[in-house]
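Here's the structure, in structure tokens; my notes come after.
Here the complex is missing one protein chain, while the rest keep their positions.
Labels run A and B following the written order; every chain starts at residue 1.
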Amino acid sequence: MFDWRWEFVWQILPRLLEATGNTLLAAGFGYVIALVLGLVFALAQRSHFKPLTFATRETVEFIRSTPLVLQIFFVFYVGPQFGIMLSPWTAGMIAIGLHYASYLSEVYRAGIDSVPKGQWEAAMSLSLGPVRTYSKIIIPQAIPTAFAGMGNYLVGIFKDTPMLSVIGVAELMHTANSIGSEYYRFLEPYTMVGIIFLLISLPTASLLRRTEDRIRKKIGLRSR
Amino acid sequence: MKTLTKDYPLQLSGDDSPIVRFQNVTKRYGELVVLDALDLDVAEGEMVTIIGPSGSGKTTVLRMLMALEKIDDGVIYVNGEPMTHMEKNGALVRASKKHLRQQRTNIGMCFQHFNLFPHMTALENCIEAPIQVLGLSKKEACQRAEELLDMVGMLEKCHEHPARLSGGQKQRVAIARSLAMRPKVMLFDEVTSALDPEVIGEVTQVIRKLVAKHNLTMLMVTHQMGFAKEISDRVCFFFDGKIEEQGSSSQLFDNPQKERTQQFLSAVLEAG
Partner (left out) sequence: MSYVEFLTEFGPRLVDGTITTAQQTILAAAVAILIAVAAGLMRLSHNRLIYGAATVYIEIFRGTSLLVQLYWIFFVLPLFGLTLDKFTAGFMAVGMNLGAYGAELVRGGILSVPKGQWEAALALNMSPAKRMIRIIFPQAILNMLPPWGNLLIELLKGTALVALISVTDLMFEAKQINGSTFLSAQVFGTALIIYYLMARCLITPFMRWLERIMARKLGRI
């Protein structure tokens, strides 16, 4: 019943580690897309042009409320229907980048909203202009708040990369599936995937928490 | 406000023209009228204190003068020029952001909760706007800030972040920060309300010094009746968005005429 085979683990470990590289690559690429696109969404939502604000907010809501795995299928299969062929990697990066951009836009927004009203008023009473107010007063204070959310979603995007296996991106989950169907053994590959995820996400999360505290201290805010 | 219903001068002229004039200023929050057609003149160098029950619109007066929010009717003049409005083709129109920003440099404000920038040291708080807005060199700005921090007794702590300062110390830095802009009018919005009793004195001492040594025009909202009586040239008692009664501090505190003023003062004195 309980039949854990170490020699099988050593046999498949190189393949799993290689796939881990792909997983990290996918998470990294997707995150960069999400960081940039998220900022675009956030700024569009603060624009004074009402239709743009409205359209962006609804899009963000829609993306946030629907399953990523379905979005991955959508991006991958809808392209060819209109003659645009996307590789699994490209489609996956678009889908995961868009999905997390909608989360990150909220993080940016919450960061800016977390700066007390009095700070805006103090800046106003000193006649500071809008660019200066944002760059020197508001954004430096928004970063600690936003950083926590940004960190959470970095770990989140990493944990969501297994969904890319559904369109054949050769990341960890996909590799574990192949190994499982080749050898008819699922215990070791799936367990190893779980352990690899834990070994990466737990230290990353704690590192991010410590960095957040350091940022707070560095800019003279009390740590939480 | 689309059209101005009354006649407002494009400029205040004459030697005796006030440095601050509220003319028919109205502010509403939805249904609630916070300032009701307020007229108020403040002469150059005058120290005017505003007292009254909470919700009477006292703080709103200062916030409108700092142009932190828009007014719904009327015009505020500062230094002879309209502040909330500007001239365009011989008529007054609502001030542009640029006009507001320029006019705000005449006015300094200290807040109940200090609103120091937490990520900057005391000195950095004081030099940020002089460099960015007035275009001072860093050296000039530092020199000016150090003088002012010395004046408020905070020079030794000038490299500390606000989180490491007590409430009284923060408020003194905030006063120095506003003064560094060389405003013509200073506004004090309940600057001692958030402080522990034992440090109130260090802040009032700074304000006393300002009154004695500088010819600054000041508007102050406060709950400290003793301090108001001692320091004010004129005291305005606000009730329901209007000035119910005003006069010299001895007049208003020792011989109030209106019933509401008497009630308020006796209630406040009762509470000690």
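Rule of thumb we're sticking to: a contact is a pair of C-beta atoms (placed from the backbone, for glycine too) under 8 Å apart; a residue touches a chain by one contact, two chains touch by 3 or more.
Note that the structure is predicted; figures quoted are calculated from it, not measured.
**Q** Quick one: jot down which shown chains the absent chain touches.
**A** In the entire complex, chains touched by the missing one are A.
**Q** Have a look at A:Leu68, A:Ala110 or A:Leu208 and name the one touching the chain we're not showing.
**A** A:Leu68
**Q** Under the stated touch rule, tell me which residues of chain A contact the chain that is not displayed.
**A** Interface residues of chain A facing the absent chain: 1-3, 61-62, 64-71, 73-74, 77-78, 80-82, 159-163, 165-166, 173, 176, 180, 186-187, 190-191, 193-194, 197-198, 201-202, 205.
By our rule, only the chains that are shown with their structure count from here on.
**Q** Just give me the whole-number Å value for how far the CA centre of chain A lies from that of chain B.
**A** Inter-chain centre distance comes to 47 Å.
**Q** Report the residues of chain A in contact with chain B in the complex, numbered from low to high.
**A** Going by the criterion above, the answer is residues 116, 118-119, 121-122, 124-129, 132, 136-137, 140-141, 219-222.
**Q** Enumerate the contact residues on chain B facing chain A in the complex.
**A** 66-68, 101-102, 104-105, 107-109, 111, 113-121, 128-129, 132-133, 161-163, 177-178, 181
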